[in-house]
Each structure stands twice: as structure tokens, then as C-alpha cells.
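Heads up, one of the protein chains got dropped from this complex, but the rest are sitting where they should.
Then we have chain A:
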Amino acid sequence: MGAAPAPRDVTSYGMGLAAPLALFFLVFFVAPLLQLLWLSLHNDTAGLHWGLGQYLHFLTDPFSLGVLGSTLLLGAEVTAVCLVLGFPIAWLYQRVGPKLQTVIILIVLLPLLTSVVVRTFAWIVILGRQGIINATLQSLGIIDTPLKLLYTQFGVVIALAQVQMPLMTLPLITALGRIDPNLDDASCSLGAGSWRTFFRIVLPLSLPGVIAGCTLTYAAAITAFITQSLIGGGQMLFMPMYLYQQASTLQNWPFAAAISIIFLLAVLAVVSVFTTLGRLSRGYGGA
């Protein structure tokens, strides 16, 4: 490996080559963000009075804080479900033959190949009062009255977990694939059982993938407007819908802007917790 010719040092390329992308970011990302910030610093919808009123309003309003809290919680739950279900899939992927690997990859990628709207309606069909789950359980005589699955936190978490699963599984597959298979054998020959090998060797070494997967899943889950709204229904309100209502229905642009900024900061905080955790666990694996 060391014999391969060293690739040219990235720092030796002219910075000008990054200019098109930088310009794109500047125009379509930084500029709107600044505009959003500017908008959120107005106390009235007409944009005449400057101040932190919108932020104060959000941070003192139990309803708004509740929406933020339940959104962040939703993200955590979806991420946990994806991690618990995705890890075994990724682990299995590294231990089966090439044919089964293709099958697994196909299954993992399938959610990405269908439209979000179609997938979400499929979940409505599955979770509804007369849906597949309730019909099956009733015909088996396990339950008498249909379970309420749709329009519940449980339903939203399950549907989102299915939709976001590739974002967790793909980084995990990559991370597990980077682990030298001899390490498994070495651990085993030193007398460690499968569980010790998993917790002492495989899991710590796959941590970069776990963190990448969690970050992606989390960010995708809390901003999944369509799935959240359709499966959650009217009773459950999460940040993206809340934002949409304020901006589109109520035309309260400064408040909507403040919500965006607060949401953004909250997400950044959670993501930086993930990355800090990753750095604390010593910077190996990726290197």
C-alpha cells in the first residue's frame, strides 16, 4: 500500500478551482441565510422595528418549545431505531457472499428509489385502522379493536426509520468494510468470544460510520416534512410544519425566520455532540 505513488497534495492546487462551488454556495446558501437572519431580527411583520422579540417569543412560549422538543426527540428516536436495525444489516453484509451482498444493497437502496410521497402513502395503507397490520392482527384474533398506529409518534418513527434507513446503513457498511478481517480472527484466537470481539473491536472501530450515519439520519428525520405531516396528521406538530404554517398560512415571516434560525442552531448543537463523541473516542478508523 505504501508503494503506491502519493497523490498530489491537495493544498498545492490553486484555490481558484474551488471558485465555482464557492460562488454557488455564496449565492444560494449564505445569502438566503443572511436574509433569513436579517428578517428574524424584526419585531413586526411589516419589518419596521428591529429587535429580538421573535426569539423571545419562541423561547418563552411553552407551545413553541414543545414543538422543538418533540422534533428533536423524534430525530433521536428515528436515529436509535435506524442504528439498532441498520447495524445488523451492515454487519451481515460484510459476512455474506457477493450474490447476497447485491441483494442486501438493493434492499437497502430500495427506499431511495421510490418517491417519498408514494412511500408515505404506503405506510398509511399499512398503519391505518383498516390497514394491513390491524387486519392481520384482527383476523388472527390477537386484538378485538383496531390499534391506533397512524397519527401517532410510533407510526411517524417507524415510517421515518424505513425512509431514512439507507442513510444509516451505507456509512455503516463502509465503516465495517474498512476493518481488517484479521482483527476478528486475532481477537478470537486470543480467547475472546463473539460478543467481546464485537464490543471491544468491531463496534469501536466502526464508530466513524456510526457517527456519520447518526448525523445523516438525524438531520434527515427532523426535517422530513412530508412523512411527518402525512403520518403524524393534524394532532402532531413538528418544526418543519410549524415553520410552514407561520410562513405560508399566517404570513408571519419574521417569526418563521426566527424559528428557522433556532431550529438550525438546535440541529447544529445536536450534530456537534455527535462529532465530539466521535473525537473523544480517539481519532482512528477514518485515518
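Heads up, the rule we're going with is that contacts are C-beta pairs under 8 Å (C-beta built on N, C-alpha and C of every residue); 3 or more make two chains touch, one makes a residue touch a chain; residues count from 1.
Heads up, the rule we're going with is that contacts and distances are computed from a predicted model.
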Task: Undisplayed chain, where the name is taken from the UniProt record, one of "Succinate dehydrogenase flavoprotein subunit", "ABC transporter ATP-binding protein", "Isoquinoline 1-oxidoreductase, alpha subunit" or "L-serine dehydratase" - done: "ABC transporter ATP-binding protein"
- [ ] Among A:Gly16, A:Gly141 or A:Gly191, choose the residue that contacts the chain missing from this document, as touch is defined above.
- [x] A:Gly191
TODO: Out of A:Ile201, A:Cys214, A:Leu237 or A:Ile261, point to the residue that touches the absent chain in the complete complex.
DONE: A:Ile201
Open item on the list: Applying the definition given at the start, please give the residues of chain A touching the unseen chain.
Closed with: 180, 182-183, 185-193, 196, 200-201, 204-205, 281-282, 284-285, 287
